[in-house]
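Sharing a structure, written as structure tokens. Questions coming.
Yeah, one chain of the complex is gone here, protein chain that is, but the others are all in their spots.
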Amino acid sequence: MSYFKKSPWLLHYDGSSCNGCDIEVLACLTPLYDIERFGIINTGNPKHADILLITGGVNEQNADIIKNLYDQMPDPKVVVAVGICATSGGVFAECYNILGGIDKVIPVDVYVMGCAARPEAIIDGVVKALSILEEKYTTMKQEKVA
Amino acid sequence: METLIFLVAFPLLPAALLLLVPNNGVRNIVTRGSFAVIAAASVYLLWQGIGAQPAFYSLEAGLIDEGMFVIEVFLSALIFFLGVKYRNYLTSVFVTLQFALMAVYEFVYAPGVAIEHNLFVDKLSIIMALIIGIIGGLICVYALGYMKDFHSHHHDMKDNRPFFFFVLFVFLSAMFGLVFSNSLLWLFFFWEVTTICSFLLIGYTKTPEATRNAFRALVMNLSGGLAFAGAIFYLASQGLTLELDKLITSPHGLVMIPVALMCFAGITKSAQMPFSSWLLGAMVAPTPTSALLHSSTMVKAGVYLAIRLAPVISGTYVGDMVALVGGVTFLLAAFMAISQSNAKRVLAYSTISNLGLIIVCAGIGTAPAIWAGIFLIIFHAIAKSLLFLCVGTIEHRIGSRDIEAMGNMFAKMPGMAVMLLIGICGMFIAPFGMLISKWAAIKAFLDVGTLMSPILILILAYGSAVTVFFWAKWMGKIISANTLFAPRDPMNDQISWDEWFSEWAHTVLTVAICLAFPLVSQWLVEPYIAGVYGKDFDLTKSMYMITFIMVVMVILVPAISFPSQRNSYAFGTAYMSGRNTYPGRVFDGSIATRKQATLKNYYLQSFFGEDKFMKLGVVMCSCIILIMFGVAFI
Partner (left out) sequence: MTHLSIGIAYIFLAPLVGGLLMGVDRIVSARMQRRVGPPLLQPFYDVAKLLQKDTIIVNRLQNPALVCHLVFMIATGFLFFEGSDILLIIFLLTLSAVFLVLAAYASSSPFSHAGAERELILMTAYEPMVLLMLVGFYKVIDSFSFYTIVESGKPLILYLPGIFIGFLYILTMKFRKSPFDISISEHAHQELVSGLTSDFSGRSIALVNIARWYEDVFLLGLVYLFFSFNVLGGIAAVLLTYLFEILIDNTFARFKWEAALRSAWIVALVLGGGNLVILYAFMGV
């Protein structure tokens, strides 16, 4: 039995967003949505996190950082791209410095739509990510046995 | 008695030999051999004395006394001359006064004074002899390797090693004499010899700084010596006893003045404030000197005398004042140690601080306090000596004695890192010795029947809290590293055999003494206390069990967990806000540069700055000492 569903800790990274989505992510912590109900903690530290939650697209400057943060997270881990920017670059896609969505540098497991993504949608995305996390844990365990 | 005389006289033989035969090979053999002989002789003394009562001997003293007087005249003249030559007139004044006192004594009172027992040996002497013989001897062995390196590093200094080793061995001889003397005259003679030896050792390099600091040590210790001479003069002029064992059983009122003077001498020698600057200045000398002065000799002579006198001053105002001097020094020196990044200075402040605690124990002078004080002497001697030797070796290898330069030690010199860690653990971690003694000291202070009790407990509470801080951050520096894959530094293999041997011997002793301390207590310390205080003293036996368990745990748990956890996890890089990092805390900076992050410890200058506490301590302790004399004369 795995406990990932009961205690998902997440790391929120702000790529090149307009901060609209970030406000919504933070709104999830407020009494109205209270994601701690699900045992979710916003750790702010890749080494503690299970879920990498990214808002905004990737640019030349932060591509390395995103990769590095992803690498520093211990397995199993999932990535949730929040908002249209994180999915594809969104309104900034044509900018000279934008590479595109998060999946340009690391594998993304869940895409959350919206500009800005609504808190309900974000929570929904995280909950989706949890089952993927669990799956990954099972495969990880099998690989270890094998 | 033969063992005593042998221990005092034997070191003079290698001393003379080493002075006269300036050959490196001979020096190596003679020094190692003499260490073996001296250590064996002190162990033999232990074996002889373990179940025995304190023994007093009367030596046919006429010739020896005259010989000593002649040497004293010679040494006084030498110091007088040096004082004039280096324009340090205060030295000359002190030595003249002291000589005048002793000369008057010699011609006026000496014929009327009969000294029954000149020499004696009891359990405390045996403990001191073991410390001097084993730790002091090991330091001499260490000095072989170290001084060779020292001179290959410092070409500008004259290689005067024969003289250096000569002084080292004379020092040991004087220390043995000091702890076996029952006659105050002899005690005083050896006391002065240690002062002069330390003066010569500190000034060894002959740099202006070394000379200045050597003179500072000399002046301060001579002031103590002057007080000692004053005590002898007073005792003789009043027709009182000049024997240590009779002195400490004399009625309090009569001997308060000389005892206060001797306590003052002890305070100067053990570098209590306001005299601590000489010990800090002594850091300019080569490491074996520092190790010797700080651990087994010199400063220990000061606390030894204080512990000897404890029964007389216990419960008097003089005793309270002595305890206060120690307490203030203990607290403030610990504060100042926080602000230091120079490893040797940290060690120096910690020594001063610990000596302060021993002086407190002596000043309190109850049986449990003396128990704690003696154990502090033992544990401190071993662990501190180990630390000095390690710092000395490291300094030669990495070219710095700064704690900040000691990062990554486990990769560079794993053996050295382990020894350093054990040494530091010995200083502040339960259940290593220092902490057991501190524990005993708290208990002793609790049962003091005066208002000194809450004062001392407050001092101890704050003092030991900061102790944890400065040791732990040093430990942290040693184990911090993220370049564990770095190849072992070749510097590790350049450490000489003598240094390795001496350091490992210290390390083993540091751990062994923690396991053996119940035996030490039972065989040596408790009988001594029972003898002096006339009552059986029994520290709760249950405590032995629990400390034993703790020692075993402290050794076993890391010993098991470290190797077993070693290779079970994947390595990653340190978290640096998402920046890419590489071994050695190097990270990607902006515009394609690579930068290194350096981490430094906190030194809290604004809180624990040296200047302000040093001034405060000097003023406070000077006042307390004045009060001490005031109450002694009343």
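By written order: A and B. Residues from 1 in each chain.
Everything below uses one rule, namely that a residue touches a chain if its C-beta (ideal position, glycine included) is under 8 Å from a C-beta of that chain, and two chains touch if they have at least 3 such contacts.
All values derive from a computational prediction rather than experimental measurement.
Asker: Taking the full complex into account, find the residue in A:60, A:75 or A:120 that is in contact with the omitted chain.
Answerer: A:75
Asker: Kindly note down the residues of chain A that lie in touch with the hidden chain.
Answerer: 2-4, 6-7, 9, 29, 31, 34, 36-39, 41-45, 47-48, 50, 72, 74-76, 137, 140
Asker: Pick out the residues on chain B that sit against the missing chain.
Answerer: Missing-chain contacts on chain B: residues 410, 429-431, 435, 439, 442-443, 446, 448-451, 453-454, 457-458, 460-462, 464-466, 468-469, 472-473, 475-477, 479-482, 484, 543, 546-547, 550, 553-554, 557-558, 561-562, 564-577, 585, 597, 599, 601-602, 604, 607.
In this text, only the chains that are shown with their structure count from here on.
Asker: Report the inter-centroid distance (CA atoms only) between chain A and chain B in whole Å.
Answerer: Each chain reduced to its C-alpha mean, chain A and chain B end up 60 Å apart.
Asker: Note which residues of chain B are touching chain A in the complex, please.
Answerer: Going through chain B, the ones touching chain A are 572-573, 575, 578-581, 588.
Asker: Quick one: which bits of chain A touch chain B in the complex? Just the residue numbers, please.
Answerer: 13, 45-47, 64-66, 68-69, 71-72
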